[in-house]
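For this depiction, one protein chain was excluded, whereas all remaining protein chains were kept in their positions.
Coming up: chain A.
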Amino acid sequence: MSPEHSGDVTGAALQLRGVTKRFGSFTAIEDISLTIEPGEFVTFLGPSGSGKTTTLNCIAGFEEVTAGEILLGGNSLTSLPIHKRNLGMVFQGYALFPHMTVEKNIAYPLKQRKLPRAAIARDVAFALETVGLTEFKDRMPTQLSGGQRQRVALARAICFGPPLLLMDEPLSALDKALREQLQLEIRRIHRELGTTVVFVTHDQDEALALSDRIVVFDKGRIVQIGTPRELYQNPENVFVSEFVGESVMIAGSYADGEFSTEAGRFSTAAASSSPQWSGPAQMMIRPERIGIAGAEASAPASGDGSGDAVHSVRGVIEDITYVGNAVKYRVGLPGGGGIVRSQDIGGTVGDIGAPVRLSWNPADARILAREDA
């Protein structure tokens, strides 16, 4: 192993300060500020057009920032040309040089750094070993499968020990099984090298599986930054709660510790969030926190919705999906609806169209401001 990447090497801290990018009159990203710790694995998550890729391109240097500053290890990147930024990057379409062998592809960044031949051979061998492709070094890219190509691209991006590794939807061209396998490998390589990683994806499962922290983008802005668990359990707004994971949403209005809907009134005294504001709101409950039963089942104690006991509401099954270890019910409710997940224990609570009763612990409900209202 070379001294540049002997396992305990850590990446550099990345700081974005008020980064803004405009294309003519269109603002792609506005006032993006965040700090990524050395060695941290951070995912930019958002739908297409949310600004996550533009932000990545600004870090890489493919786009010039309109305003703001990007610092890597305390030094400004913004004024450096792309080839002097010393970054590793893995692209969605692999971007392997088609006229070079696997070995030459990986050696390319080392050659640009004018390393002696022995050092290049050593670093290429190390990178090949890291991605498990040593016996493929003489192949051309066209002779490799998609997964192998992306491993070569990964080897090319890490062989020179970059302080920051950028990954632009690197797995989206691969099938599900291969994607999960490569996710594990990316995590292992990140642990071994200790480099800072910025990973862009629109796939929430991928973001939840890989990241130390997730930055959620929407309409050119950051809407929330947090660990996967924080985003799932405590989304700060409707967008994040809908984009990260499934949920049941009920529309209503909120005032003074009480959430009112067509279906009744619910006290939020025990809820995980009891906000200070009042106005149109959504109540959100995650699918695994909700019980589902046939409508004729007796309502749990104090089913009128007040007090600290279990909350419940009546609805209708709109769709049923069997997912192996569980059954997912899409349930329509007065003023909302959503997904409920139930352990598959043989029986069913009813067919499509059947009335059901949903119930949950008040502590598991979350009140979010309604943006569209």
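Quick note on the criterion: contacts are C-beta pairs under 8 Å (C-beta built on N, C-alpha and C of every residue); 3 or more make two chains touch, one makes a residue touch a chain; residues count from 1.
Criterion: contacts and distances are computed from a predicted model.
*Asks:* As a check of understanding, state which of "4Fe-4S ferredoxin", "Polyamine ABC transporter permease", "Cytochrome d ubiquinol oxidase subunit II" or "tRNA modification GTPase MnmE" is the UniProt name of the chain not shown.
*Replies:* Missing chain, UniProt protein name: "Polyamine ABC transporter permease".
*Asks:* Among A:Arg156, A:His190, A:Arg341 or A:Arg366, choose the residue that contacts the chain missing from this document, as touch is defined above.
*Replies:* A:Arg156
*Asks:* Touching the hidden chain in the complete assembly: which of A:Ser33, A:Ser76, A:Gln112 or A:Ser278 does that?
*Replies:* Looking across A:Ser33, A:Ser76, A:Gln112 or A:Ser278, the contact with the absent chain belongs to A:Gln112.
*Asks:* Thinking of the whole complex, not just what is shown, which of A:Lys21, A:Arg85, A:Arg213 or A:Arg330 touches the missing chain?
*Replies:* For the chain that is not drawn, the touching residue is A:Arg85.
*Asks:* Touching the absent chain: which residues on chain A qualify?
*Replies:* 60-62, 81-89, 91-93, 95-99, 108-109, 112-113, 142, 153, 156, 160, 166
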